[in-house]
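Apart from one protein chain that is not included, each protein chain of the complex appears where it belongs.
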Amino acid sequence: MPMARPEIESGVREVLCDALGVDADDVVPAARIKSDLGAESIDYLDIMFRLEKRFTTPDRPFKIAQGELFPENMLSDPTLVENGKVTDKGMTVLKERMPHVDFSTFEKDRNVANLSETFTVKSLIEFVERKLKA
Amino acid sequence: MHFALIDTVLELDDSRVLAVKNVTRAEEYLGDHFPGFPVLPGVFMLEALVQASRRLLERSGRGEWVLGEVRALRYGSFVRPGEALRVEVTAEGDGEGASRSFKGVASVIRGGAAAETAVSGRFTMRPPRVG
Partner (left out) sequence: MRWMWIDAVTAFEPGHRMVAVKNVSLAEDHLHQHFPGRPIMPGSLMIEGFAQTAGILVGATEGFREKVILAKIARATIEQDVVPGQCIRYDASIERIDSAGASTRGTIERMDHRDGAWVRIGEVEMMFSHIDQNRAGVAFPEENFVFGENFRAILQASGLDRFLAKEPHGR
């Protein structure tokens, strides 16, 4: 039976509280993982591992591949990022690979230094929901 | 080794302390951490946060305080001999029972200026419990 959205939200909230040491009250959908919740480099790996653990069931393992949840290595590809800005090809790749993220605001500026701003609690909820439905 | 992980206190009030730990090759344990690549051990960065928090705890009374809990402590940049660790600890309030919570951030001081974050996270201090 597919997991309902409130249960997914509660699971994501638990993961973020455990991984980032933040209070449940701070974990609102619009909260940005980095600027609002204080995530650092190693936290992205921790979040990924904890999401796997939280949403895996005996009949169905929840495994996240590298680059599936967060863009990681994509950014070192010169056809995707040029002079610190994401190229048209880069935007297409980002949207294709990260359907759980809302790039509408980012697209106007495309400054790769601001890419981490696009990842919100909602992005993670969307990610889990899509993956569980797939 | 003398177990002092804070060398200078720069600022101190009731809720915040700013301090520095110098890192020097004279600290013998660096020979083991690591051979050919000496860097301040991460747990000594934590110990520096702990010792800085005792400066705050001392302001409100006597008593011994030890580390009770650590939450979401992330390590960033290395700190090498010749560099220093700039330690900032802020009181976050009273925890359960007789415990006190803190937030700590430390950065590398390189060439006299504060640079990248070396460690950041939360911890609580409590009275010792020896069985």
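Think of it as A and B in the order they're written, each chain with its own count starting at 1.
In this text, contacts are C-beta pairs under 8 Å (C-beta built on N, C-alpha and C of every residue); 3 or more make two chains touch, one makes a residue touch a chain.
Since the structure is predicted, the reported quantities are computational estimates derived from the model, not experimental observations.
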Residue touching the undisplayed chain, where the options are B:12, B:57 or B:73: B:73
Of the candidates B:18, B:43 or B:105, the residue in contact with the absent chain is B:43
Subunit A positions in touch with the non-displayed chain are 18-19, 41-43, 45-46, 49, 52-53, 66
I need the residue numbers on subunit B that touch the omitted chain, in ascending order. 1-4, 28-37, 41-44, 46-47, 50, 64, 66-75, 78, 121, 128-131
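In this section, only the chains that are shown with their structure count from here on.
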Provide the C-alpha centroid distance between subunit A and subunit B, rounded to the nearest whole angstrom. 31
Subunit A residues touching subunit B in their complex are 19-22, 38, 40-43
For subunit B, which residues are in contact with subunit A within the complex? 71-72, 74-76, 117, 120-122
